[in-house]
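The block underneath contains the structure these notes are about, expressed in structure tokens.
The complex appears here without one of its protein chains, the remainder shown in place.
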Amino acid sequence: MNRVKVGILGATGMVGQRFVQLLANHPWFQVTEVAASERSAGKTYGEVMEGRWKLTTEIPHEVRSFVVKECLPGLDCRLVFSALDADIAGPIEKAFAAAGYVVSSNSRNHRMEPDVPLLIPEVNPEHLGLIAVQKKNRGWEGMIVTNPNCSTIHLVMVLKPLMQFGLSQLFVTTMQALSGAGYPGVASLDILDNVIPYIGGEEEKVQTETLKLLGAFARGKVTPAPIVLSAHCNRVSVSDGHTECVSVKLDAKPSLANVTRAMQDFNPLNGMGLPSSPAHPIIVRQEANRPQPRMDRDLEKGMASVVGRIRECPLLGYKFVLLGHNTIRGAAGAAILNAELMVKNGYIDRYDRTEI
Amino acid sequence: MNRVKVGILGATGMVGQRFVQLLANHPWFQVTEVAASERSAGKTYGEVMEGRWKLTTEIPHEVRSFVVKECLPGLDCRLVFSALDADIAGPIEKAFAAAGYVVSSNSRNHRMEPDVPLLIPEVNPEHLGLIAVQKKNRGWEGMIVTNPNCSTIHLVMVLKPLMQFGLSQLFVTTMQALSGAGYPGVASLDILDNVIPYIGGEEEKVQTETLKLLGAFARGKVTPAPIVLSAHCNRVSVSDGHTECVSVKLDAKPSLANVTRAMQDFNPLNGMGLPSSPAHPIIVRQEANRPQPRMDRDLEKGMASVVGRIRECPLLGYKFVLLGHNTIRGAAGAAILNAELMVKNGYIDRYDRTEI
Amino acid sequence: MNRVKVGILGATGMVGQRFVQLLANHPWFQVTEVAASERSAGKTYGEVMEGRWKLTTEIPHEVRSFVVKECLPGLDCRLVFSALDADIAGPIEKAFAAAGYVVSSNSRNHRMEPDVPLLIPEVNPEHLGLIAVQKKNRGWEGMIVTNPNCSTIHLVMVLKPLMQFGLSQLFVTTMQALSGAGYPGVASLDILDNVIPYIGGEEEKVQTETLKLLGAFARGKVTPAPIVLSAHCNRVSVSDGHTECVSVKLDAKPSLANVTRAMQDFNPLNGMGLPSSPAHPIIVRQEANRPQPRMDRDLEKGMASVVGRIRECPLLGYKFVLLGHNTIRGAAGAAILNAELMVKNGYIDRYDRTEI
Partner (left out) sequence: MNRVKVGILGATGMVGQRFVQLLANHPWFQVTEVAASERSAGKTYGEVMEGRWKLTTEIPHEVRSFVVKECLPGLDCRLVFSALDADIAGPIEKAFAAAGYVVSSNSRNHRMEPDVPLLIPEVNPEHLGLIAVQKKNRGWEGMIVTNPNCSTIHLVMVLKPLMQFGLSQLFVTTMQALSGAGYPGVASLDILDNVIPYIGGEEEKVQTETLKLLGAFARGKVTPAPIVLSAHCNRVSVSDGHTECVSVKLDAKPSLANVTRAMQDFNPLNGMGLPSSPAHPIIVRQEANRPQPRMDRDLEKGMASVVGRIRECPLLGYKFVLLGHNTIRGAAGAAILNAELMVKNGYIDRYDRTEI
């Protein structure tokens, strides 16, 4: 099978680097273009990344020699992954969609638009139904699909199997990794021996995206889930991996064992053969003091959500700890899995049949 | 005025060192004895602390030459501050109280006993009324008074001025400093680039001590406050200063401005002249990203609770961030302030009139 | 005595903040002006520093309301302390000197110019003799005096008392603090769980400034000291305090005890009454594992150089560890002490007699 040609918008940032890393040797996708700001355009990716590549694996050999392009339609690919900064992502992604590209975006700009799917393949694949609406509304040849914020995606992954128990209230406090702020991001003097109890816009994202993700899709629109939730978001001195303390109210009052089993058994993509799909999307650890970011963030190559300490909450009934890799499943890996689902479901195939 | 002679039990640990540091040049108390385990007894404090003194100020000159005693009654003092480990504090503190000493303890052993005051001078000074009950129950010449756990004390300090608004529900997630685990405490390999989402027994302490502290004292006993609360406790890579994310339900639905003002105006010890009493027990910061442990833990010499980000909570109504020094106001400083209040109220004076 | 009016150039950066902090309540100097880039000019210092003040003491009350000026002559002061970035400090400092101001600069731009004193009051006060040369060469009403690089100053402080033993060769490896890179400076993702074995230009500064500082002043010029030295400079995850591993060759082959005593007894400013002069400029610690940045950087209010582990070196004869605060004695405090010496020696008095 030929591989789908893909481009990466914002290929030089932290999430862009993850796209480059994770797409090396991908069985379905072949990176043919890397694009970034005007400042980088015209140089090879290897030149541009001198001193800026922050991952511990080397830059894939074939991408090193690619000439970086500007983020403008005309790239030789069918699918673009967007890791653009929010202050520029909006119009650029629209331009690509209008020009017929499939855009799988990690940026926040279009996530909450009514006709844009905010997608987690394990959670709400039916929301892809919004694409038909989007195409009709916008008159686009292409389309935009988005993945959630890095904290939200792991939270919602774990909430989904609890929906059957009547999830109605939710409390979450995050302790988020430095890589979530990009590069250079958080100054070392601000975080050494410190906690920063504020991340701009983050609490709002968690509080709104969660409801759309868990919402019902019917008659061309998504109705937000009727859940009341509150988020406290903090930055801590961890390189990768967001930790979240979660309390939930489940109206059906299941036993702790049933809650645990529901999480462990949750595996709706099982057997679908999506290349980036983890064998177990939710791993439940039994140790008293896990999950921990340094120990658990790389489970399932960073694509799992790891849960531990499932116990009673005096206030809401149930509480637990959640951990997930923020730039893999929380960003680049999420967008890639979304695109894999779209290939599987024919959304990309329709536009590029000859290449698959 | 002569100073009250005081001893320090467990003087070699992290909290014991804070007692030694904070009592140097104290206007009311004079350290005359330092006691520790049998292993240390017989050597000078300076010898014992070689390589173990972890504070950035030097060991006070006069204490350096003290011979360390065993933790047995017979010490030349009227008041003992206890920084003993919980696995030995119980019987030792009782023995001192039985022998006529006033024991101001930071250990958890007796905190929840019905006739032992769990005291914060700004919050529940009337709980000192339990001493009469204690003396009657136990037949002791002396007495035991305790201060709360390092997370709980800052939380309750800030909750007290909210009680007037009908505090009924409460959610707290802590991010606690390394010094709270003592020395050597947390291994560096366990916390570098990591979060540990578990501290043994801590959530239970926060959930029970809070209710006793805010409980009503009447007819010789404390009735726990009718509040439902839940705590998530985490260890983070911070040397000193516990950060807490708090959501509260206030039935009277005050404005955010009124909540802020209630905290800022809270100062019940104002004018009493207790030497360790902070000018402002609660400091409310206006910056978007404060309080932070490295920046705010030393405000009021570590005796303040620092609040920020007072805002609406979709779930409980109000949320904010709280920060406090865990080994000063959260431990040694708390026990010292308790003893100061007891001097002021005549509890120590009665047993040692000649020395004050 | 009236205080000398002083201005701070570059008052918003890390070193500029230290100037503001250290000059609060200074007995000889009164801050009357704070200046920074055009971007900040016109706002109050308090407004500009919102979110940028990184010290744990609060902004001094009186400076908070100062209107920030541009870095142009015309400021109402006689003396300016310069914490300007090297890319702009050169012409600005010259303009101030030409306009009659005394400039005490922490910037590197003029340090190695033959007629500019590179000064450490304890080490080479006679180099102030260059001022007469400078004034003649340049035709300036004012003057420029500089202090060394933050690593160099502590190194040279400790080498000075060893000069009597015939210091001829020297090896130094530094482990430098984050604050030395300014703010935002080092990205947290670059230094968490890491060491950066490179600081641009730093090794060259150590290798050249050391020779000028220890050089002989005669007939209007400084002859570099005939010492061969090599520096390795590294960045480590420490907020403040540079640690240096030093090996030296001393041709006179003194005993280790004599080396120790020479350092401990070194105190050439003793009795001169300079306000920022430490009681002991060099402190020698006896513990096996000291000095350490977190424990020793604040000794003598950050104005001391702290030495430990004086022992034999198989290669050069003697080795030891050195520690010093990089933004106090290594920057702002150094420039202030230089200015105090200039007041004492009449260099500032001559221009501003009425105010002292």
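Think of it as A, B and C in the order they're written, each chain with its own count starting at 1.
Assume a contact is a pair of C-beta atoms (placed from the backbone, for glycine too) under 8 Å apart; a residue touches a chain by one contact, two chains touch by 3 or more.
Note that this is a predicted model, so its numbers are computed, not measured.
Participant: Just name the one of C:R18, C:K205 or C:R309 that touches the chain not displayed here.
Facilitator: Within the whole complex, the residue contacting the unshown chain is C:R309.
Participant: Given the contact definition stated above, which residue among C:P161, C:P293 or C:G324 touches the chain not shown here?
Facilitator: With C:P161, C:P293 or C:G324 as choices, the missing chain is touched by C:P293.
Participant: Give the residue, chosen from B:S239, B:N258 or B:N345, that touches the chain omitted from the document.
Facilitator: B:S239
Participant: Can you work out which residue in B:A24, B:M112, B:V133 or B:L192 touches the chain that's missing from view?
Facilitator: Per the contact definition at the top, the residue touching the missing chain is B:L192.
Participant: Quickly run down the residues of chain B that touch the omitted chain.
Facilitator: Chain B touches the missing chain through residues 14, 54, 178-179, 183-193, 237-239.
Participant: Mind listing the chain C residues that contact the chain we can't see here?
Facilitator: 169-171, 173, 175, 192-198, 200, 207, 228-230, 232, 234, 236-239, 243, 245, 247, 288-295, 308-309, 313-316, 319, 321, 323
Participant: Provide the residue numbers of chain A that touch the chain removed from this figure.
Facilitator: Touch set of chain A with respect to the missing chain: 50-51, 56, 192-193, 239, 287-289, 294-295, 298.
One rule holds in what follows: only the chains that are shown with their structure count from here on.
Participant: List the centre-to-centre spacing of chain A and chain C in whole Å, with centres computed as mean CA coordinates.
Facilitator: About 48 Å separates the centre of chain A from that of chain C.
Participant: If you average the CA atoms of chain A and of chain B, how far apart do the two points sit, in angstrom?
Facilitator: Going by mean C-alpha positions, chain A sits 43 Å from chain B.
Participant: Residues touching two or more other chains, restricted to chain C: which are they?
Facilitator: Residue numbers touching two or more other chains: 192-193, 239.
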